[in-house]
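The complex appears here without one of its protein chains, the remainder shown in place.
When the chains are written out, they are named A and B in that same order, and each has its own residue count from 1.
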Amino acid sequence: MEPLNRASQIKTLTADDPRAARVLLEIERYRRSPDALIQVLHVAQDVFGYLSLDVLQFVGRELKLPPSHVYGVATFYHLFSLKPKAEHRVVVCTGTACQVRGAEKILEALRRGRGLTKGSPAAGGRLSLDHAHCIGACGLAPAVLIDERMQARADAGSIDGLVTAVTGVPR
Amino acid sequence: MAALEIFVNDRKVACESGATVLQACRAAGVNLPTLCHFKGLSEVGACRLCLVELEGSPRLAAACTLHVAPNQRIRTDTERLRRYRRMTVELLFSERNHVCSVCSANGDCELQELGYAVGMDHVRFPFLNPICNLDASKSEFAIDHNRCVLCTRCVRVCAEVEGAHNWDVQGRGFLSRIVSDLNQPWAESTTCTTCGKCIDVCPVGALWPKHKAQGQFEKRPEFVSELIAKRGRGRP
Partner (left out) sequence: MNVAEWEARAAAARERMAASGTRVCVCSGASCMVSGGDAVLEATEKAVKSAGLEGSARVVKVGCMGTCSQGPLVRLDPDGVVYQKMDASKAGRVIDKHLKNKALLRESLLFAGPAEPGVERPSEHPFYARQLQVVLEHCGRINPEDIDEYLAVGGYRALYKALSSMSPEEVIGEVKMSGLRGRGGAGFPTGLKWETAYRHVADHKYVVCNGDEGDPGAFMDRAVMEGDPQRILEGMAIAAYAVGADRGFIYVRGEFPPLAIRRLGIAIEQARAAGLLGRNILETGFNFDIEIRIGAGAYVCGEETALLISIEGRRGVPRPRPPFPAESGLWGKPTLLNNVETYAGVAPIIERGGEWYSTIGTAKSMGTKVFALAGAINRTGLIEVPMGITLREIIYDIGGGIPGGRRFKAAQTGGPVGGCIPEQYLDVRVDYESLVGLGSMMGSGGLIVMDDTTCMVNLARYFMEFCMDESCGKCVPCRVGTRQMHLLLSRICGGEGTERDLALLEELAPYCREASLCGLGQGAPNTLMSTLRHFRDEYLVHIREKRCPAGECAMAGAPAGVR
């Protein structure tokens, strides 16, 4: 269970921050309609890297939405991240085709080799692991995304070396 | 509103068009268990306790969100429905950490009453024992997520009647939790008006006034319903 956020942790953002100004532009594009919340959060996450409390408060204020409503939406959808992302990301597809073709063995190899599991980053927080419910490369299963690079027909034996090669994070 | 007739367990029941099956049943004295339903608040059909069988439909329907239609035939008390209601109550007891003996709502708890009503003598499913917060930061009230059944009455009363929208639901699925503002301590909420309506509508002991001990506290749900009836609902 996540600890509660204190009010003192939240900084008030204004349009003086160019990133907030960019988000504001998107809000205006939808004529400040509260219906645009999800689309605005997409842009905010792009611009800020993740959805901090400051950003959520800002978006809620500008769209005239209650803070708990914004928080509820941001935590409902898996693509939104309320925490900064690790420098390097490994995404193992666990869609059915990849599952049938050995995604679990790859996860096991990463766990055994680097202690890397979903939700617990390795290498001092530099490397994180996520599961994806199908990234749509089913014909190339099992598929692994290392940073933005896709590895088709990934293999449990060589995955560790590949992670080092792409991210530069040694074992 | 035009009057029409439906059949509840083969008995003819007169009701007004636009009414829900739940309203029609209750007006006719047919008892249906509910948990998420609260008179005066919007209906969500979430707890699935008021499920009924509808003739001609392969699916079960929640009576609280099903509207009456002429000559509709409803069954409220089949063996299957009784079994499913019991399972729903069992699942609710298994979901969080419900310990009646130390709960402020002991004796005045809708979940407890449902347990008796459906004849739940024990829970067959493994207890899931999730780790949940208790937020006692506010001087008047506290919220204990261990006892929450996610009926969202508090969310609705706060948004629809008080118009404050302090509460919402965060996360999803089994990890859903009621949340105040940006997941902040209740005492730091910028939206809560300390009106206490959420306390009165909570069916269990998840929301309670801090100065009441185990079994001491009596809720006043009728008070909120009457208030709504007198002044009409706010934002839907």
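Note that contacts are C-beta pairs under 8 Å (C-beta built on N, C-alpha and C of every residue); 3 or more make two chains touch, one makes a residue touch a chain.
Here the structure is a predicted model, which means the values were calculated and not measured.
Q: Among the chains present, which touch the one that was left out?
A: Among the chains that are shown, those touched by the missing chain are A, B.
Q: Decide which residue listed in A:10, A:73 or A:129 touches the omitted chain of the complex.
A: A:73
Q: Can you list, in ascending order, the chain A residues touching the missing chain?
A: Those residues of chain A that touch the unshown chain are 33-39, 41-42, 69, 72-73, 76-80, 94-101, 132-141, 143, 150, 152.
Q: For the chain that got dropped from the picture, name the residues of chain B it touches.
A: Here the touching residues of chain B are 44-48, 51, 59-62, 65-67, 80, 83-84, 87-88, 91-92, 94-95, 124-126, 128, 150, 169, 171-176.
The working rule: only the chains that are shown with their structure count from here on.
Q: In their complex, what parts of chain B are in touch with chain A?
A: My answer: residues 130-133, 135, 137, 145, 159, 164-172, 177, 179-185, 188, 190-191.
Q: Tell me, which parts of chain A touch chain B in their complex?
A: Per the touch definition, chain A meets chain B at residues 1-2, 4-7, 10, 53, 56-57, 66-72, 75-76.
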